[in-house]
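The complex appears here minus one protein chain, its other protein chains still in place.
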Amino acid sequence: MRPSGRQLSEMRPISIETDVTRHAEGSCLIRVGGTHVLCTASLEERVPPFLKNSGLGWVTAEYGMLPRATHTRMRREAKNGQSGRTQEIQRLIGRSLRAGLDRVALGERQITIDCDVIQADGGTRCAAITGGWVALRLAVNKLMKVGDVITDPLPDPVAAVSCGLYAGQAVLDLDYPEDSEAGVDGNFVMTGSGRLIEIQMSAEGATFSRSQMTELLDLAEDGVKTLVAAQKDATA
Amino acid sequence: MRPSGRQLSEMRPISIETDVTRHAEGSCLIRVGGTHVLCTASLEERVPPFLKNSGLGWVTAEYGMLPRATHTRMRREAKNGQSGRTQEIQRLIGRSLRAGLDRVALGERQITIDCDVIQADGGTRCAAITGGWVALRLAVNKLMKVGDVITDPLPDPVAAVSCGLYAGQAVLDLDYPEDSEAGVDGNFVMTGSGRLIEIQMSAEGATFSRSQMTELLDLAEDGVKTLVAAQKDATA
Amino acid sequence: MRPSGRQLSEMRPISIETDVTRHAEGSCLIRVGGTHVLCTASLEERVPPFLKNSGLGWVTAEYGMLPRATHTRMRREAKNGQSGRTQEIQRLIGRSLRAGLDRVALGERQITIDCDVIQADGGTRCAAITGGWVALRLAVNKLMKVGDVITDPLPDPVAAVSCGLYAGQAVLDLDYPEDSEAGVDGNFVMTGSGRLIEIQMSAEGATFSRSQMTELLDLAEDGVKTLVAAQKDATA
Amino acid sequence: MRPSGRQLSEMRPISIETDVTRHAEGSCLIRVGGTHVLCTASLEERVPPFLKNSGLGWVTAEYGMLPRATHTRMRREAKNGQSGRTQEIQRLIGRSLRAGLDRVALGERQITIDCDVIQADGGTRCAAITGGWVALRLAVNKLMKVGDVITDPLPDPVAAVSCGLYAGQAVLDLDYPEDSEAGVDGNFVMTGSGRLIEIQMSAEGATFSRSQMTELLDLAEDGVKTLVAAQKDATA
Amino acid sequence: MRPSGRQLSEMRPISIETDVTRHAEGSCLIRVGGTHVLCTASLEERVPPFLKNSGLGWVTAEYGMLPRATHTRMRREAKNGQSGRTQEIQRLIGRSLRAGLDRVALGERQITIDCDVIQADGGTRCAAITGGWVALRLAVNKLMKVGDVITDPLPDPVAAVSCGLYAGQAVLDLDYPEDSEAGVDGNFVMTGSGRLIEIQMSAEGATFSRSQMTELLDLAEDGVKTLVAAQKDATA
Partner (left out) sequence: MRPSGRQLSEMRPISIETDVTRHAEGSCLIRVGGTHVLCTASLEERVPPFLKNSGLGWVTAEYGMLPRATHTRMRREAKNGQSGRTQEIQRLIGRSLRAGLDRVALGERQITIDCDVIQADGGTRCAAITGGWVALRLAVNKLMKVGDVITDPLPDPVAAVSCGLYAGQAVLDLDYPEDSEAGVDGNFVMTGSGRLIEIQMSAEGATFSRSQMTELLDLAEDGVKTLVAAQKDATA
């Protein structure tokens, strides 16, 4: 029934290739089906002005899409500035990663996560969060190896998945054909231990009931477990 | 225990004054406690290019804040463009109002809802949605009165409220002092008949459990009922 | 003969409501007929770089129009930057208020006057100057009450009115229907004691004589007297 | 008593060199003392959208300053957009030239006047108007010579001069040292037959009386006569 | 003597992986040593306005760098617009590819080549031209396969390499450590048959002789032969 032939609760294949770029302190190429996102972590030994001398660390994120990541070419954002959608997504990524971060343990330094979509097939923001956490994990590992950070500031992984109502049924991990048809869809950010970080459910020209909401959340919990397992494999 | 002395499930006083500006097809000044938002509806007998000759109507929204709506003066957005936050909010308002709209019944015309915050004390986006629906309702009433629209395109009101975890407890309708302290907060957009339109729950540097989520959602349902009653009074 | 039925030398009704917004150090909503402008004064205990350590104070102004203050909705300036017209107006407001200010008496602090047009019906820049002075007066009163300012830096009120040639006759206080037809119109900024601060007379596709100029200036002097009386009532 | 040793009512030397650039339909280099402005007129056989099929012509103006026209180098406007001051000046130039234009006689075509300041020593906007009219005159002459325009659309020259109160006395044609000291200064745009087009008098941190205003206006009338004579010589 | 231990006339290892992204009509990931550029070709059945109804095709290019392609993170161009350097490079890429294009044979359609640097180690513009030609070749192959294009519009490959004077000696294919030290460097764009398309030699704080120029050009001819062979392998 799903365009891809997947079961309602079936994720797309996940692969996370690490250390894909030479200069970044941490990096990975995450593939969730046809959605491919390159995530890099850049470490700086300074924090934004509002954190100066606070002893606290900071994680922030930026998101971009290559012009031909999509079916038809999109205008390059460098030519007309970041769209509202782009800014909304990168604020979400930053907030999600910070929710799983012990900022005291990281110490007064900043890590910037860049998530650049090489190929898009739905769920790019979720893949960016999941892959972004891996890049962050790898950068923090380096800091811990050399003793710059002692207590692990990332005690619990952070991952994200989308769910939605497609043709009246709750499905997990929407791809582009599903996403463009779904009247209701949601992005769910959670930790490896099942805590919630962010829920964004939204209906375009439709509404939904509490029981549908519960169904989507149940699916999302399963999806995040699969993603967290893949994160652990990649960073083991 | 709340800074304002309110009960955990107590909304702030609500007032909705209609027809506050001469030129707009619909308008109101909504006050939710110290949060005051001027909402206007502007009708145009044309739609965006992607809807040309579709027979479908469109509702879109814009959001702004006067520079001294806040405790300390903010830079005027006309001087440096709309921030990511502003764009995110106005996309939410538009999406929310469209979810409660019968676009066939409206016919091929566009209504733009402008929500300008005169005074801010937390919950401005929720007040904007609630007041924006009133302005929209009034503009549609005019179209129906002259017979340009026959079937009511707004069968079910749309309203929004925020809830959050403040000092470890679930509270309804956060004001600014609560909002700036809450580790978890959410915005809930619903219809008068209790259907869900949008849920945005987010944790800054924290996480939350499913049972906390349920508690917040229960509070929100109560709050929206109160708001819908005020909308009905104002547009009766 | 005037569209509104007013006499040639008759002002529109004036009302000035003070303390209309909670956070600003001074505020008013001025209504000159159908023109409604919200004016706020924001105090900062710092001055622009060129005045550092000079002991002199500064007053500056910003001007905006809500998108549906006008007959047909205008594009929101936050979306495409301030127009030349807007910048020209806010420079005029700032210059006018500074001309009536004793900058030594104010001391090294800055007050920013924000004038936001809620509803427009001609003469918005004049209403902004007149209302802006009231907001400034109220903010300065607070500084004097607590003893931060000793000598009154605002010895003489500042107000402004427009006049023009409408259907060949000199008329006072142009409303929108008159303003859009007038071949010649002028804005006159004066003090309560009748000194001139700024005269801007301009002809679009027309010219005028010195005797017409004198006639307009005479009308303006009368108009400013009425406005200054309203300012005094409001701030008494 | 004036820094330049001039009499109170003495203009600086004026020279207007025509046809200084090859491509423009009309051009001149006007020198008013140390203020040198290159003015070009560019003809297009089309009008702005709001005049399409109206039969009416249009004249518009743009103004710029070369970075080192001033004592110390200014930032190039191409690098950060036109300042409010620049926009205000170019609106004034366009309005002034249109006031002396018979738009029916010109017919449905547009002439753009570019005024670029090569060297600045006070009064650049007045020199731009005076020189801009010469460039416009020359371009119109070409149209009339080939019979594209029959009735002269420029029956009366337009010129402008500044006056101000310097060291307490009314002086004509302020140069930079005077301009930067004057508490009150005005720009006066008039026609060759003595009609008024635009008066902009403004006080920075000061006020002025009606009799001072009259004195400045008298001086300006004399100055404009001198300028109009120079325009006639240049375009004879 | 070279930091990498290469011979003076030794290129870095080259690899060209094709069809690396799903949506583009042609794509490759070119690696020249540590410089990795993703090149995509996007076909549109329309041309820029100046070519409408000309029967001629067009190829244009855009260039970008991911923020962490470099040793230290660079600001994302989407946040502050394309730099002069970026624009200069993308103009060069477009010009180079058009020089090897038979625009009549391509017919009235446009192909946009996007070159995004994933990892930078010197010579990114040369790699972009070389890889961009491969993406273009693959997109044109598709057009020829379905019969939309009959005569091959790409008769001769286009490739580019840099050379420079490093420590006083002419070296081929500068990597980043060499590039940042070289007083003179050049980019050479040529065809497979040895014709010249573009030579850009430039000295920062230095000069060079004609015989040095000749030496660099000789090296470049050898380098381009190697690159063209790799292009042919990749597109065979």
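Brief remarks on what is shown
The letters A, B, C, D and E name the chains in turn, as written, and every chain counts its residues from 1.
The working rule: contacts are C-beta pairs under 8 Å (C-beta built on N, C-alpha and C of every residue); 3 or more make two chains touch, one makes a residue touch a chain.
Here the structure is a predicted model, which is why all the values come from computation and not from measurement.
Of the chains on view, those touched by the hidden chain across the whole complex are D, E. From the set D:11, D:28, D:47 or D:69, the residue in touch with the chain omitted from the display is D:69, counting the whole complex.
Which of D:11, D:38, D:127 or D:159 touches the hidden chain is settled by the complete complex: it is D:38. Touching the missing chain, out of E:6, E:23 or E:103, is residue E:103.
Chain E meets the missing chain through residues 81-82, 84-85, 87-88, 90-91, 95, 98-101, 103, 186, 191, 195-210, 213, 217.
By the touch criterion stated above, the residues of chain D touching the omitted chain are 21-24, 27, 34, 36, 38, 40, 42, 44, 62, 64, 66-73, 76-79, 81-82, 86, 112, 114, 116, 118-119, 121.
The working rule: only the chains that are shown with their structure count from here on.
Looking at which positions face the partner, chain A and chain B present mostly the same ones, since more than half of the interface numbers are shared.
Chain A and chain C have Cα centroids separated by 51 Å.
Residues of chain B in contact with at least two other chains: 81-82. Screening every pair of chains for touch gives A-B, A-E, B-C, C-D.
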